[in-house]
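Note that one protein chain is taken out, while the other chains of the complex remain in position.
Chain IDs A and B follow the sequence of writing; residue 1 opens each chain.
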């Protein structure tokens, strides 16, 4: 059984499984499910029709994720929209905003005050720093690192799989340094490094590492002089 | 309390909050929530697991939307799929079709007989004319105008933020004139104007205003002669 504080506001048909911890002043919308073991801090608000604390599942052609993952932890003041899915083994820090229809996988950490946009997806084993903005429909692949104050435009795409499904290769997503900004619908290849405060144009395809404080655009992305 | 006409067909576990107005012959699927103040016209059909009439919410790093927005209004004959989210302050005109997993923000208007595709997203303060087609997974950013009979292909991306998260700049999305057609996965930059009946190729990146009745493609998009 889970202990529900009197200060919690629960919608209709909410399901709270066993061993869930709810802080004070938590709001949970109608038809939302909080799965076993999830820990939710004070004044977190969660919309309708969400599923939080999902345990990973695969079929036999997919890679298995590390066992022994921990529970989902959501720190105080974070706001989660409607129709959102979040996995266990993930930590969401204080005052984060997660938009409707977003999905966040296991073994992810998201820093304070970051914004995860509507229908954005963050895959497993990824670290997102403080005050980052991941815009609508952006795709942050697995095994990726974003330092602080990174801006990922709408519909940006990333990959972590250089050999596209071939086996016995390790997966590695991009590494994006502090303050970099990626334009809408840009494509980032596996394992590339994007320098601090570097700006990538809309629709660019980034195939090589880029140094700090440059502007790059095009297919493949090249440094612009301005 | 809301007044539910006898002609309404409600699924199981439907939640209808206070001050909702339902017309005659409305159909609402299982597990759908109609939030406070929503107005739904005659013969509107709504799928399962939807959330309609959402009030906007932000964290402190996001812009606040105008206060005093009105309720969500859905005019007669409109059909809404499953797992859809729609905000308050929005008007959806007659006989619109909204696909499953779509999301529509506040202060939006969508004209008669337009189609909003599966998992398409329409951001705040945007106007979509009559008989437009927004295809699957397309992203219509905030502060955007589509005149009538515009075709937005699947996975098209737009931006309204020239400075990517820098503050104190106004946001402005594209302005797309009557009958223009945008190919799949094209990227449109902030504030560009696309002329009437102009056609943009798949995967193009549109960085400048384009005149009426031309065809443009490439990165950046250039006028083709044909």
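We adopt the following convention: a contact is a pair of C-beta atoms (placed from the backbone, for glycine too) under 8 Å apart; a residue touches a chain by one contact, two chains touch by 3 or more.
Every value quoted in this text rests on a predicted model; they were computed, and no experiment measured them.
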Residue of B:20, B:40, B:96 or B:110 touching the missing chain in the full complex: B:96
Candidates A:40, A:54 or A:191 - the one touching the absent chain: A:54
Touch with the omitted chain, as defined above, among B:35, B:108 or B:155: B:155
Chain not shown: contacting residue from B:21, B:91, B:115 or B:193: B:115
For chain B, the residues touching the chain missing from this view: 11-13, 29-31, 45, 47-49, 79, 81-83, 95-97, 100-101, 113, 115, 118-119, 131, 133, 136-137, 151, 153-155, 181, 183-185, 199, 201-203, 218-219
Interface with the unshown chain - residue positions in chain A: 13, 15, 31, 33, 49, 51, 54, 57-62, 83, 85, 101, 103, 119, 121, 123, 137, 139, 141, 155, 157-159, 161, 164-165, 185, 187, 189, 203, 205, 207, 219
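Basically, only the chains that are shown with their structure count from here on.
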Computed distance of Cα centres, chain B from chain A, in Å: 24
